[in-house]
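What follows is part of the complex, with its chains left where they were.
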Amino acid sequence: MELTVYLAGEIHSNWREELKSKALENKLPLTFVGPQENHDLSDDIGEKILGSQPNNVARDDAASSVNNLRTQVLMQKADVVIALFGEKFKQWNTAMDASMAVTLNKPLILIRPDSLVHPLKELSNRANVTVETVDQALDVLQYIYQ
Amino acid sequence: MELTVYLAGEIHSNWREELKSKALENKLPLTFVGPQENHDLSDDIGEKILGSQPNNVARDDAASSVNNLRTQVLMQKADVVIALFGEKFKQWNTAMDASMAVTLNKPLILIRPDSLVHPLKELSNRANVTVETVDQALDVLQYIYQ
Amino acid sequence: MELTVYLAGEIHSNWREELKSKALENKLPLTFVGPQENHDLSDDIGEKILGSQPNNVARDDAASSVNNLRTQVLMQKADVVIALFGEKFKQWNTAMDASMAVTLNKPLILIRPDSLVHPLKELSNRANVTVETVDQALDVLQYIYQ
């Protein structure tokens, strides 16, 4: 049984590659999708497609409209969603994607460091499973096939 | 036509009272609901009801389970959701509630300061209306009745 | 049994007042809601609430975001939707609202002049009932209570 996994969250580390290569090693029949990982492209995509915008609000809105379309298309294809929170940044997109997943009845695995237990407690409580490492998230995926 | 408005977000300022008293002045037939505004109670509610928990993760999970039940009950009653982001704190609950609202097709008004335009751009793009002040949010509610 | 009726369409004639006064004469327990009928206000509402916008696209987007929130709130309250098309204007909002109603399983009455039979044929086919006059639409509402 092939499953599609949407990988929400931090695009400043290589956790997605780590997860993908371990899934490959374990021969799990998973397809991974997720947000644009090129941060500059993600910020520029609105003006790149639509041309120069009159101010920063419009520039950001243009970019986010394309990013949101991408997320909506790919998350609707997903059977499972993994959301990773790191120590830095506001990461409101990750919270937004994770909450969308739960509300759409997509099973959610939350990865967050011990330091974020308190501020993420309500989201963690809504997730199916909360773990601290990418390896643990892979263990959960692997368990589906055991 | 009476409407129920869920007020998600910051519980460290009195923006809810400000909004409620202005709605009253304008005689708008609105009922306001929202999260627990007593921060200590919100953090303690799990142990207060369920008794002492073995560690902080369990303590936080107990509290968040009660807070999430409250949110689910009240947001399902809401006709409109307003989510306010301030300058401080991680505010992942606010992002979670705002995303839940949009995903449930609840109309969403986002209030955020100019300084948060960039990190909130995707959530702002999914909201129906994004404003900067509580007064502007009230103007939007008032427009429904004009 | 009280019903709420959303009146989509043309805001350049007084057809809503005509419908409301006839419903009153017939003592039908109906509550009528609908879009902003003050055309200037409807076009200005974005800048009125959010302040001056950098160009016409942004100005129109600001206004439409507030208008769409209003429509979403009120149409979700509606038990029946009436959409009236006139001879003039592009009236894409009316088509948009009518299609939203059908897709949300809200019963739809379409009012359109004989001259628009052909261009509106697909929307007419999706409506529950298509009529030519406001009186006929009222007859349909009245039949629910007979």
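Each chain carries a letter (A, B and C) given by its place in the written order, and its residues are counted from 1.
The definition used in the following text is that a residue touches a chain if its C-beta (ideal position, glycine included) is under 8 Å from a C-beta of that chain, and two chains touch if they have at least 3 such contacts.
Here the structure is a predicted model, which is why all the values come from computation and not from measurement.
K.L.:
Can you report how many copies the full complex contains, not just the 3 shown in place?
P.N.:
8
Convention: only the chains that are shown with their structure count from here on.
K.L.:
Would you kindly tell me how far, in whole Å, the mean C-alpha position of subunit B lies from that of subunit A?
P.N.:
23
K.L.:
Counting only Cα atoms for the centres, state how far subunit B is from subunit C in Å.
P.N.:
Here the centre of subunit C sits 31 Å away from the centre of subunit B.
K.L.:
Express in whole angstrom the distance between the two chain centres, defined as the mean CA positions of subunit A and subunit C.
P.N.:
The separation of the two C-alpha centroids amounts to 39 Å.
K.L.:
If a residue has to touch 2 or more other chains to count, which residues of subunit C qualify?
P.N.:
none
K.L.:
Sort out for me which residues of subunit C touch subunit B in the complex.
P.N.:
Interface residues on the subunit C side: 4, 31, 33, 36, 38, 41, 45, 48-50, 65-66, 68-70, 72-74, 76-77.
K.L.:
Within their complex, state which residues of subunit C touch subunit A.
P.N.:
Touching subunit A from subunit C are residues 54-55, 58.
K.L.:
What residues on subunit B touch subunit C, complex-wise?
P.N.:
Those residues of subunit B that touch subunit C are 1, 3, 79-80, 105, 107, 109, 128-131, 136, 139-140, 143-144, 146.
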